[in-house]
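Following: one structure in structure tokens, then a few remarks.
Let's turn to chain A:
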Amino acid sequence: MNLLELKNCTLSFGGLTAVSHLNLNVNEGELVGLIGPNGAGKTTVFNLMTGIYAPSGGDIFFKDSSLSSLRPSQVCRLGVARTFQNIRLFGNMSVLDNVRVAQYIYLNRGLWRTVLRTRSFYEEEEQVFKKAREILNWVGLSQDEADEAHNLPYGKQRRLEMARALATRPHLLLLDEPAAGMNPFEKEELMKLIERIHRELKVSILLIEHDMKVVMGICHRVMVMDHGEMIAEGTPNEVQKNAKVIEAYLGQQINNC
Partner candidate 1 sequence: MKSIRQVLFCVAILCFFFFLNHFLTLYLNPYYLQILIYAGINVILAISLNLVNAQTGQFSMGHAGFMAVGAYASAFFTDRVGPLLHSFFTHVLAFPDFFSSFFIFGFALVIAGCLSAGAGFIVGLPVLRLRGDYLAIATLGFGEIIRVMILNMDVVGGARGFTDIPIYTNVFWLGLCVYGTWMVIGNLIHSTKGRAFLAIREDEVAAECMGIHTTKYKVGAFVIGAFFAGVGGALLAHEVGYLHTNSFTFLRSIEIVVMVVLGGTSLVGSALAAIVLTLLPEVLRFFSEYRMVVYSLVLIFLMLARAKKWKST
Partner candidate 2 sequence: MRKFLLVLAVGMGLVMGCGKKSDDVKIGVYASLTGNTATFGESMRKGIELAFEEINAQGGLLGKKVRLIVEDDQSKPEEAKTAVVKLIKRDRVVAVLGEVASSRSLAGAPECQRSSVPMVTPASTNPKVTEIGDYIFRVCFIDPFQGEVMAKFAYQTLGLRRVAVFTDVKNDYSVGLANYFEKTFLELGGKIIGEESYSEGDIEFRAQLTTIKSQKPEAIFIPGYYTEVGLIARQARELGFQGPLLGGDGWDSPKTVEIGGSAVEGCFFSNHYASDDPASVVQDFIRSFKEKYGEVPDAMAVLGYDAARVLADAIHRASSFQGAKIREALAQTKGYEGVSGRVTIDQNRNARKAAVVLKIENGRVKFFKRVEP
């Protein structure tokens, strides 16, 4: 079943077309990779899906409702969460607060109860704290909950960003280059974590990644973009053999970064 679908999406800034007539879909329960050379428009696709940009043509559907005129916060409420290519944590907030605030959409107590601190408010706060700790425990950041986010080492920041996205309890998780800047050890760990999220939390995942080993290692299906267009898709094996892909991407000498 289609969870997310881009239908003939186009996005242009001024005269520049970043994405043109793109069709793309993610099925329920899938773990999909999106690859392509630098500047192919992958991050732009994420920005379209999360409502940061509105498509100038075409439409985006999530569980059969259109996303194209929604704000990012509304998209999030529907169940799409994301991480960012260059980590965007709430740097001066504690690790715990980062995860706490991400549960925002599940808060039902209005402003008055928050200000007046009614009992139901305390109950809800307790739930939020419990959940936040649970998630942190899950990604292995329990010890760091009191630290300010910008003080964490790089790898942990990446994990915290994922934890924060998970706190919104998404159906679909968009990961933007989660392995960037990690050494092979860390990458190994990361792959395990992503697979665990997928398996245990039953979250569908779409992931942008440069590192072919990561993509090929965990993805069920891979889509390849170049110049804002989809040039191939299929199982990792199929894609690796695709002539177009080899020409645009794999043909170039790939080095581990």
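Candidate selection criterion: all candidates are chains of the complex that A comes from, given by their letters.
FYI, contacts are C-beta pairs under 8 Å (C-beta built on N, C-alpha and C of every residue); 3 or more make two chains touch, one makes a residue touch a chain; residues count from 1.
A quick note: this is a predicted structure, and the numbers were derived from the prediction, not measured.
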item	value
Candidate number, among 1 or 2, whose chain touches chain A in this complex	1
Residues of chain A touching candidate 1 in the complex	50, 52, 71-73, 75-77, 81-82, 84, 88-93, 97, 100-105, 107, 109, 111, 114-119, 121, 124-125, 128, 164-165, 167-168
